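Some chains omitted; the rest stay in position.
Every chain is named by a letter (A, B and C) in the order it is written, and numbering of its residues begins at 1.
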């Protein structure tokens, strides 16, 4: 039985709830075909976010790590392709840090690609009629920070890791005409993509590019 | 026990499926508090759409009629405020009619307001965390045509009627970054707003305007 | 020489500027082929807006009246098709009135169609590469109020009137990824559509519908 550590962010900014945390809590202990999910709550605080997940990695010795965050304005579950070595925060994180154009790790490369099979994950979601698409930017806030930080810390471990953005919940958008996705559909989607991560050590060669 | 006739459109244009029809089929016979739903399939053909629903009205003698259509690009269930006396079809209907700026009924008024409690319907949806908003335009295709045509034919009957647009299904948008809503959430939403229609003979005074 | 009265709204809400007013001020006295433009500043206040334009109508005796307002979120110049008999204000007007679902004129019809040649106006703009499209909703705030109020007051006068929404200015959107249009393009566009209004007593039969 393989272990998948699924790390979900707590609420931040104006929001009282974060679908990432709600979803991973529900998935804690979930049995997959050949593995199961362990959940981890992540603070929206630079560096501390990375430390908290790395402690969970040491404790649980997972085979795969998947980090989850919310993405206002997106209608689909979007596995991220790349993490970039920059912190440029439009709003403060949950401990008040608001930095501009600082490297996350001074000695780190400009970027890391996801080591999850993102095309296979998107394909498996679409086959179940759950909207999904590859994203080429995780932004420049704590989501990207955690994505980059974990890729950096996990170098040399052979543990695949990547970041997945999910839409807001219906209750977060109500009358604003922003897209949303019900919690149970997000939960089902995360289980499906975790299964795809278990089954695809190599990603599939499927088109998923964007013009710009 | 009151009867609510719920009329859902068949597929049109490029689509093989229409969430309106799928949802009303599931809701056929559904028990509400003080009433039940009868479903009716509507062709996407001018005038014929109105005739088909009016035949169902004669047959079933409903207390309330709610027409349902899909709205690509919308993230929310949107009860329509007003039907306008114009056919201006960007694409042909399902019998090839493509007309420009023709009145639906030459002797009809410029518009009819919905006679459903649209604000109460939106409120009841939002309370259950289903994205909803009043819409001020049902477009100028067969959805608006049916809405206007039924308001016109039902004048003098005391049967409240209105039109509700629903989002596309996840399987209709897959990788296009358009908003969607799962079928079961649409079904639940339509049952909730039908219940609100049963319970509110007068609409509630709740803000739901748009600047433009 | 025919007279075109062009009425532009003052700023409202959070905005310090309104492109509608800026544009009509520049167009005041503008010579067209067979006519010229007279500008009129309109307060964003229910009923008062209508009264101010009707006073200008009495004073100038125009042949055509065109009202102009800003539309946040729109990328194109959008002649409106229809005005509806409802005030439903999401924000207060400039004298603090914030009403919900009140008729503008209790004895008025549900709606009035624009009496301007909206399809010919859109065509003439597109031929000059200025983004344009017919809109089927002027919202439910003071823009729609003025549109409806003037159609109602001008009944029986044979003076064509309609409402045109224009995009925000670049300086109003700066870093928000909302669409905008430069002031000089708006000014050119309004002169082009005024010319089209002069030249087309009957509108052209050109498709310009929307599905929903």
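Here, contacts are C-beta pairs under 8 Å (C-beta built on N, C-alpha and C of every residue); 3 or more make two chains touch, one makes a residue touch a chain.
Source: prediction; values computed, not measured.
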Whole-complex copies, counting every chain including the 3 in place: 4
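Everything below uses one rule, namely that only the chains that are shown with their structure count from here on.
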Chain contact topology (line, ring, star, complete or other): line
Chain pair bearing the highest count of C-beta contacts: B-C
Separation of mean Cα positions, chain C and chain B [Å, integer]: 30
Between chain A and chain C, centroid-to-centroid distance (C-alpha), Å: 46
Set of chain A residues in contact with two or more other chains: none
Interfacial residue positions of chain C with respect to chain B in the complex: 13, 69-72, 74, 81-82, 84, 86-91, 98, 100-101, 109-113, 119, 134, 136-141, 143-144, 165, 203, 205-212
Chain A contact footprint on chain B (complex, rising order): 74-76, 122, 126, 129-133, 169-171, 173-175, 177-180, 182, 185, 208
